[in-house]
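Every protein chain but one is kept in place in this view of the complex.
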Amino acid sequence: MLRYTIQRVIYMILTLIVIATATFFLMKLLPGSPFRNQEKLTPEQIQMLNKTYNLDKPVVEQYFAYMGKVAKGDFGVSFQFKNRSVTKLISTRIGPSAQLGLQAIILGTIIGITLGIAAALRHNSWIDYGATMIAVAGVSIPSFVFAGLLQYFLSVKWQLFPVIATNSENQLTFIGLALPTIALSVFVTSTTARYMRTEMLEVMGSDYIVLAKAKGISYFNIVFKHGIRNALIPVITVIGPMAVNIMTGSLVIERIFGIPGLGDQFVNSIYTNDYPTIMGTTIFYSFLLISIILIVDLLYGVIDPRIRVAGGNK
Amino acid sequence: MENRKISPEMFRVVGATASDAEKISRPSLTFWHDAWIRLKKNKGAIVGLIITIILILLAIFAPMLSPYKYSDQDLRHANLPPKVPGLEKISWLPFTGYSAEKVDTRGIKTPARDMYVTENMRTGEKTEYKKYHYFGTDDLGRDLWTRVWTGARVSLSIAVIAAIIDFLIGVTYGGISGFFGGKIDIILQRIVEVIYGIPYLIVVILFRIAFEKAGIVTLALAMTVTGWIGMSRLVRGQILKLKNQEFVMAAQTLGASNMSIIFKHLIPNTLGPIIISIMFTIPAAIFAEAFLSFIGLGISPPLASLGSLVNDGIKSLTFTPYKLVFPATVISVMILSFNLIADGLRDALDPKMRK
Partner (left out) sequence: MKTKKLSILLVLVLAISSILMACGEKAEPKKTPEKKSNLAAKQELNLLDSSEIPSLDSSIATDQVSFLVMTNVMEGLYRLGENDKVMPGLAKSEKVSSDGKTYTFKLRDAKWSNGEKIVAADFVYAWQRAVDPKTASEYAYMLFPVLNGEACSKGEKPVTDLGIKAVDESTLEVKLANAAPYFKSLLSFPTFFPQQQKFVEAEADKYGTEFDKVLYNGPFKLTSWEHEVGWTYEANDQYWDKEAVKLTKINVKVVKDNNTAESLYSTGAVDRTGLIAEQVPKYKDREDFGRLKDTAVYFLRMNQKNPVLANKDARKAIAMAFDKTQLCDVLLNNGSLPANYLVPSEFLFDKNNKDFREANGDMNAYNVKKAQEHWTAAKAALGKDAITLKLLNYDSESAKKIGEFLKEQLQKNLPGLTIEVNGMPFAVKLDTESKMDYDLSYAGWGPDYADPMTFLDMFVTDGGHNQMGYSSKAYDDIIKAASTTLISDLDKRWTELQKAEKILIEEDQAIAPLYQRGSAFVLNPKVKNIFDHKFGGDFSYKWTYLEK
């Protein structure tokens, strides 16, 4: 297991390098320059600025210069936000995104898994129909409509919640994050509930559960020790990457509730050709994602002993 | 109890011969036929199916039969509320062509008025606009009924094309990766990680620049750039779980080829999650297109998608709610019915549920 893990970590670093390389060259294919005032600059002036920032060098040379700096832990300085290092930009903005994302994931999976299990154990009863309806309704409304309606009715019309997530001291508040958390968790709830229900139904109908029942193992033990444990595997595959997506920012929810998160910054950096920020965010995002995939794969082995992951010892 | 003797005379042959033992007494059912029978019993799925068919028919025929084209502008009649012949007389329905009565923060009432009648400020002369717009008009004076159904057509096309591509690539890729394992799995999974790690938006923007116009196919392709990965990971996970099970070993022992094991034995056994995943791909693709609309990379105007219409509508939620309500309802009902069908199909297709 340890050898396998080390092997995977090495792969992970290689993968990161490949992603960074691919992104770098793709990004350089985007036309335009990173200068905010480019509409007013003459081509000659743009050329001079490019020279100052070494953007006039061949792309390959720029690439090696950049990767050399990254190897030393220097992710460069943003174009859009003058003189601010990319590392600092990301670190100040990941906090709110992660807090919101984590809350939504926790809320969503707890409700989702509970609904899924309840629906499966009471198959074709009103609990099943109710849980399914909640799950289906949750994925049927586009998130920006749902968030917009929540905000309009609960904050503007009935004034139960603040309109935006930060208070007058510009700090995120728990009550302010309530609506965005709900809005974001709906999708998580629905997805988890549906996967959980499907898997649970399948597992509960399988032969080993029948055998367990025949052996007289208590219902509680069957459901928790055998049923849920096996049903969780595909659910984890789905939750892992979803968690990264949600924690690194849901642009829509962040914009609507005025949360200073990473999603918005990333989109902006692409729109403004802010090369160091695009690269920094990509590397950070990929790192998170690949780590999660690795953890999910390792968890496979823990949750389901039947799986001998490829490369593991038999 | 009376003791009775059993003698051979008490029995007679009713006609069965040795060959009859091989006969199948009930009509033979294929896998799909059987699934259909069970699907028919599922009320939710049938409702979903009927609604989907109605939506598809409307998406095909409503724009054709409408007197307006989706791109016809008439700025003199912009922002008109819905008006439907027959229903226009029923004052509590929102199809009267009247604006809503409003009370502003200072308590001043703006009474409802017929928006289809314009009054000349100078002469006081009233002119009535005689046409009907079932869903009202947008800010360029385009008929929203036509645009909503055109948008439904566009959204459905994008989603279905994306789902098919996702399915084909994802199942093949995930199946091969999961079944063979070892080096092949490692290489394939590293490729997946790289594709997954490259920022989607950069790819989409490059797509947009390369194709210049964002049409249905361009957007469907943009959705699938990373869309198939979820499917492949799901299939791989399932195959990993199944491939060490006895029936696979049995098939291997009987000399089945690897491909036939993957596609005949393993994939059918993972159909439940795959179908659910496809049914998630369709709404996800519709929503992804809406997200691209939200950040300005959606379908090229004047064509509309449900997502772009909803996005336009939400901006004037409080003033012209009909611009949001109709496309949002259509998009939600569409996705709801896809999900109901998905549930029904799951129950119907699961081989373990066959009795």
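Each chain gets a letter, A and B, in the order it is written, and its residues are counted from 1.
We adopt the following convention: contacts are C-beta pairs under 8 Å (C-beta built on N, C-alpha and C of every residue); 3 or more make two chains touch, one makes a residue touch a chain.
Predicted model, so just to flag it, every value in this text is computed and none were measured.
Touching the chain that is not shown, out of A:Lys28, A:Lys213 or A:Arg255: A:Arg255 (per the contact rule at the top). Interface residues of chain B with the unshown chain, by the touch rule above, are 71, 73, 75-76, 78-79, 104-105, 110, 139-141, 205, 208-209, 212-213, 296-297, 300-302, 312, 314-320. Listed by residue number, the positions of chain A touching the unshown chain are 30-45, 48-49, 52-53, 77, 80-84, 92-93, 148, 151-152, 155-156, 159, 163-164, 166, 168, 170-171, 255-258, 260, 264-265, 271-273.
Just so it is clear, only the chains that are shown with their structure count from here on.
A separation of 24 Å divides the Cα centre of chain A from that of chain B.
In the complex of the two chains, the chain B residues touching chain A come out as 44, 181-182, 185-186, 190, 193-194, 196-199, 201-203, 205-206, 209, 230, 233-234, 237-238, 240-241, 244, 272-273, 276, 280, 283, 287, 290-291, 294-295, 307, 310-311, 314, 317-318, 324, 328, 331-333, 335-336, 339-340, 343, 346, 350, 352-353. Per the touch definition, chain A reaches chain B in the complex via residues 11, 14-16, 18-19, 22-23, 26-27, 29-31, 129, 132, 136-137, 139-145, 148-149, 152, 191, 194-195, 198-199, 202, 205-206, 233-234, 237-238, 241, 251-252, 266-267, 270, 278, 281-282, 285-286, 289-290, 293, 300, 304, 306-311.
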